[in-house]
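Of the protein chains in this complex, all but one are displayed in their positions.
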Amino acid sequence: MLLIPCPWCGPRDEAEFRYGGQAHVAYPEDPAALSDEEWARYLFFRDNPKGRFAERWNHTAGCRRWFNVVRDTATNEWVSA
Amino acid sequence: MAERLSPLARFEPVSTDDLRIAEIPFLTQVNLRVDPKSRAAADIGLALGAPLPTEPNTYASADSDVFWLGPDEWLIVGAGARADLEPRLRAAATGAVEAGRVHVGITDVSAQRTALVVGGPKARDLLAHGCALDLHPRTFGPGRCAQTMLARAQVLLAAREGGEFRVFVRSSFAGYLAAWLLDAAVEYLP
Partner (left out) sequence: MTSHHRRHRRPGFGGEPLRFRFDGQDYEGLRGDTLASALLANGVRTVATSAALGRPRGIYASWTEEPNAIVQIEHPFPEPMLQATTVELYDGLVATGLTGRGRLSDRPDPARHDAVHAHCDVLVVGAGPAGLAAARAAAGSGARVILADDRPIAGGSLPDTAETVDGVPGAAWASAVAADLAGRPDVRVLSRTSVFGYYDDNYLVAVERRGEWGGQGRARERVWRIRAGRVVLATGAHERPIAFADNDRPGVMLAGAARAYANRYGVLPGRRAVVFTAGDSAYAAARDLASAGVEIAAIVDVRQAPGARWDGAEILSGHVVTGVGGDGAVSSVSVSDGREIQADLLLVSGGWNPVVHLFGQAGGELRYDEGIGSFVPRSARQALEVAGAARGVFSLSGCLEDGAAAGARAAEAAGFRAPPRHPAPRASDDGASDNGASDNGASDNGAPDADEPVAFWLVPSGDYRSHFVDLQRDVTVADVVRATGAGLRSVEHVKRYTTAGTAHDQGKLSGVLTSAIVAHAIGADIAQLGTTTFRAPYMPVSFATLAGRDRGALHDPVRVTSLHDWHVAHGALFENVGQWKRPWYYPRPGEDMEAAVLRECRAVRQSVGAMDASTLGKIDVQGPDAAEFLDRLYTNMMSTLKVGAIRYGVMCRADGMVFDDGTVIRLADDRFLVTTTTGNAAAVLDWMEEWLQTEWPSLRVYCTSVTEHWATVALAGPGSRDVLAGLAPGPAVDAASFPFMTWRDAEVAGIAARVCRISFSGELAYEINVNAWDGLALWEALHATGAVTPYGTETMHVLRAEKGYPIVGQDTDGTVTPADLGMDWVVSKKKAGFIGKRSFARSDTARPDRRHLVGLLPADPDFLLPEGAHLVESSTLPEPPVPTLGHVTSSYRSAALGRTFALALVSGGRERVGERLYVPLGGEPVPVTVTHHVLYDPEGARRDG
């Protein structure tokens, strides 16, 4: 049970959160301008590193805020909130 | 008009030396969304008699209890049926809203949740069976509140004076939560 650092509520049990995948994947400014391949890359492709990973969480059972953290996927250490 | 019915109308309150569990039905509850730095927030605070609490996981008590739910969200709970609470808040915000860019979300959610009081010397122990928060008075004393899980239900939990807690739970989960509390309380009841 990870203890996830919610920037608002402080550390809370993982069970209160929903995982949001890779952070900093912005919705394209103008989807219509993208090729099918570029659009598919936005929809379906995400990084999956062993090590530091910037990811999103939503504190669904608490303040319902989305936030980004960097977690080491090999050790589950919170590198930065 | 036929009688109103609260979600735990059939719940038998518990009242022993160690533990008290009872529903507080029909509280007027309004959900407020507003930028805490805005004039609207200040005006609403004035109308409520206390500024909106901006420290996470705390609540303020004045005319009503104002619980911090998120950085731009509060639950305002008036004692009993206070049909004027929502219009009063809306009126308080109107000036600022009409003046400029600020917007508010003011929503009557009175029947969305019901409230339980969990009190007595064993209240903290009882809640610990299903709540992962540290409820020690050092970290969760009077004036603290938190949205969290109690058993498998989302709740708004608030600590009050005298080791008493308020548990706000979504109405559809209230029966489950009450049954769970009674089950978890077995060892604390005679």
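In order of appearance the chains are A and B, and numbering begins at 1 in each one.
Methods note: contacts are C-beta pairs under 8 Å (C-beta built on N, C-alpha and C of every residue); 3 or more make two chains touch, one makes a residue touch a chain.
Given the structure is predicted, the values throughout are model-derived calculations rather than measurements.
Note on the undisplayed chain: of the listed residues B:20, B:39 or B:170, the one touching it is B:170. Listed for chain A, the residues touching the missing chain in the whole complex are 1-3, 11, 18, 20, 26-28, 31-32, 34, 36, 39-40, 42-44, 56, 58, 60, 64-66, 75-77.
Where chain B meets the chain that is not shown, the touching residues are 1-7, 10, 26, 31, 33, 72, 101, 103-113, 125, 128-134, 136, 139, 151-153, 170-173, 175-177, 179-180, 183-184, 186-187.
Keep this in mind: only the chains that are shown with their structure count from here on.
Centroid to centroid, with C-alpha atoms defining each point, chain A and chain B lie 30 Å apart.
If you check the complex, the residues on chain A that touch chain B are 1, 8-10, 12-13, 15-16, 61-65. By the touch criterion given at the top, residues 56-57, 69-71, 73, 132-133, 146-149, 154 of chain B touch chain A in their complex.
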